[in-house]
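What follows is a single structure, and I will ask about it in a moment.
One protein chain omitted, others in place.
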Amino acid sequence: MALKYESQVRPPLVVGGKDYHQVTEDIVRPIEAQPSRLWWIGFLISVALLLFGVYSVYREVVYGTGQWNLHKTVGWGWDITNFVWWVGIGHAGTLISAILLLFRQGWRTGVNRAAEAMTIFAVMCAGQFPIWHMGRVWMAFFVLPYPNTRGPLWVNFNSPLLWDVFAISTYFTVSLLFWYTGLIPDLATVRDRAKLKWRKYMYGILSFGWTGSTKHWQRHESLALVLAGLSTPLVLSVHTVVSFDFATSVIPGWHTTIFPPYFVAGAIFSGFAMVQTLLLVTRKVLSLEEYITIEHIEVMNKVIVLTGSIVGIAYLTELFVAWYGQNPYEMWAFMENRANPFSPYGWSYWLMMSCNVLSPQIFWFRKMRRNITVTFFMSVIVNIGMWFERFVIIVTSLYRDYLPSSWATYYTPTIWEIGFYLGTFGLFFTCYFLFSKFFPVIAIAEIKHILKRSGDTYKENMDVVEKKAVDEVYEEAHAAHH
Amino acid sequence: MALKKFVVGVFDDEHNLFNAVRKVRKSGYRLHEVYTPFPLHGLDREMGLRDTSIHTAGFIYGLTGTSLAFGFMTWIFTKDWPLNIGGKPHFALPAWIPIMFEFTVLLSAVGMVLTFCYVCQLAPFVKKHHFHLRSTDDKFVMVLDVSSGNSESEASDFLSGLGASEVNVQVAETGWWLGTYDREQKLGLSREPSH
Partner (left out) sequence: MTTSKEFFEVPKRYKNWSYGLIGIGILALLVGYFMYGASDDIHHKSRFWATLLQNSTYFLLTTNAAMFFICATILAFGGWQMVFRRVPEAISAAVPVIGVITLVILLAIVFGGHHMTHIYHWTDHETVANDKILEGKSPFLNIPFYIIWTVLIIGLWSLLGFKVRKISLEADKPMSVEQGKKYIWKNTVWASLYIVWFALTVMSTTPWLWLMSIDAHWYSTMYSWYTFASTWVSGLALITLFVIYLKNAGYLEYTNKEHLHDLGKFMFAFSIFWAYLWFSQFMLIWYANIPEETVYFNPRIKDGAYSGVFWFNFIINFLAPFLIFMKRNSKRNYTTVTIMSLIIVFGHWLDFYQMVMASVAPDHVEMNLFDFGIALGFVGIIMLVTGRALSKYPLVSKYHPFQKESIIHHT
């Protein structure tokens, strides 16, 4: 067996002197306990929001897209903004589980399960917008390429909107599979502890008959690794394809080659912010502070300042090249419609800049990164900023087109547009509340896997290794292999 | 469906386990399986399990996806119904890369997960014989097959001697679908970790 050692310079990832059994106890406890009053309040508010959303969508389906304030030139408004925003949020989960798995970042084990769940719910919310935006939603299956009686007239494979259909549905499916295969062993843990009959039965079904046999673990590990390898380019591709929706078109402010990586960075940025928002609450309510420690929060804040700065570099690049290119239309889109604070939508550009680029810079300071209040506040600010990024891209590029006579009046959403957006919040949080009640919010098996390397009590015992000379450690590791 | 007899040894610590597996395999007992709450790296090799080739399956599924997407789009846009879209050539390969990629990933992932569930016989409503309830919590459970030859008391003593904190004898049905224990594994020689 390989030596379990990690430098003591690294802070422990699990504190409170846990052993394997205690890990199970702590994480499964919320599932076995009655939900708290706070849970019920949150859950009911979410359901209420969801119902309002359902009614808003009902209005739109029955009376048509006229229920929204989309009009000439601004053909995409809140709906597509919300779509891109939710898809972006849906990036952190798979990033945490896939890319960080490949980069072997141990801290991901504390947060990956909840982040993956969040990803799936966010993609579900995102999917609503293009679907209902179709207007005649009963024709939605037209987006699928199937032999039909219209020729057969096929879908347009050259269209980025169709790429979106493939990208989003693939992403949803693969994320779901990745998440669920990871859940199976943990669900088996819940099953085997269950005292109540219905719980045993339900988790028996959900856990697919998992036993924990070594052969199964071997395949499970291999599967997780390949799924991570597949998901990594997949995450990149999804927001890349979303960015293609804009960048392939010849519209000033949209057609720019940096869009793909810059959208991806922005997606990770907003996704991590949402993970922070949810986990700060989850760890408190379910008392999981010993698993989602301040170290986890600090690391995620570092990711936020990194991705925020990448996004900042991209904003400046865009702005600079709009000037550098000396193309009058492109310059107008940036300098007048966006960067001029006195133009009708100038405020939204500067709101975006200050929320996404300036404010995250406070995370250069360690004190700020480790301050929970600041972190929570910032995580909300970042998501407001990222919402405005999409709003800026979509609306400021559309509301004044090439023909000044058709320049739109100021675009504001109707109550049903807002209701639809709020409804997706309802959907998201309803799902998250149910998840946090019925599923282990932390990957139990993965925590156990790192426990003897990164748990606080085990780390204290590493003094022995820490005192040895490197040569000695090398000799031992070498001898253990041969 | 014949019944089989097993001796089950429960270990509290994974550190003992590696040693125990090595000794069991040397002593000639039939090692049925080891159940652990989380994956133990190197245990599969110690037990002599062959490497899984599930990733190769994934590669083949992925390749199928790429070719299907490519072939389908090529046929539609160059043969079945060629359309002039923005003056682009009918064979507009750059525009098809995104869908080809997504379809590759989709087929590869779905195919692999289904394969995984099939080879491990995992599905909703599947029930398997569970040798110890805490093997998904904090115990490491080693199971020896004693239906032929070895005496169960001898095997029990052997396991206790290796450090098992609890030993018992269980009877379960053979077969590997719906309601029994896991499929028999062919164990090879135990191998050193590869370098």
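A few points about this structure:
Letters are used for the chains, namely A and B, taken in the order the chains are written, and counting of residues starts over at 1 for each.
In the analysis below, contacts are C-beta pairs under 8 Å (C-beta built on N, C-alpha and C of every residue); 3 or more make two chains touch, one makes a residue touch a chain.
Note that the structure is a prediction, hence the values are computed from the model and not measured.
In the complete assembly, the contact with the undisplayed chain comes from A:Y5, out of A:Y5, A:W39, A:Y55 or A:Y180.
Looking at A:E60, A:E116 or A:E318, the residue that reaches the missing chain in the full complex is A:E318.
For subunit B, the residues in touch with the chain missing from this view are 41, 59, 86-87, 94-95, 97, 195. The omitted chain makes contact with subunit A at the following residues, 2-3, 5-10, 102-105, 232-233, 236, 240, 244, 247-250, 255-261, 302, 309-310, 313-314, 316-318, 320-321, 324-327, 364, 465-466, 468-471, 473-475, 477.
FYI, only the chains that are shown with their structure count from here on.
The distance from the centre of subunit A to the centre of subunit B, with each centre set as the mean of the Cα atoms, comes to 29 Å. Contact residues of subunit A toward subunit B in the complex are 1-2, 19-21, 24, 145, 151-154, 156-160, 162-163, 166-167, 169-170, 173-174, 177-178, 181, 184-185, 188-189, 191-193, 204-206, 208-223, 225-227, 230-231, 233-234, 237, 240-241, 244, 445-446, 448-449, 481-482. In the complex of the two chains, the subunit B residues touching subunit A come out as 14-15, 18, 33-44, 47, 49, 51-52, 54-55, 58, 62, 72-73, 76-77, 80-81, 83, 85-86, 88, 92, 95-96, 98-99, 101-103, 105-106, 108-110, 112-113, 116-117, 119-128, 130, 133-138, 181-182, 185, 192-193, 195.
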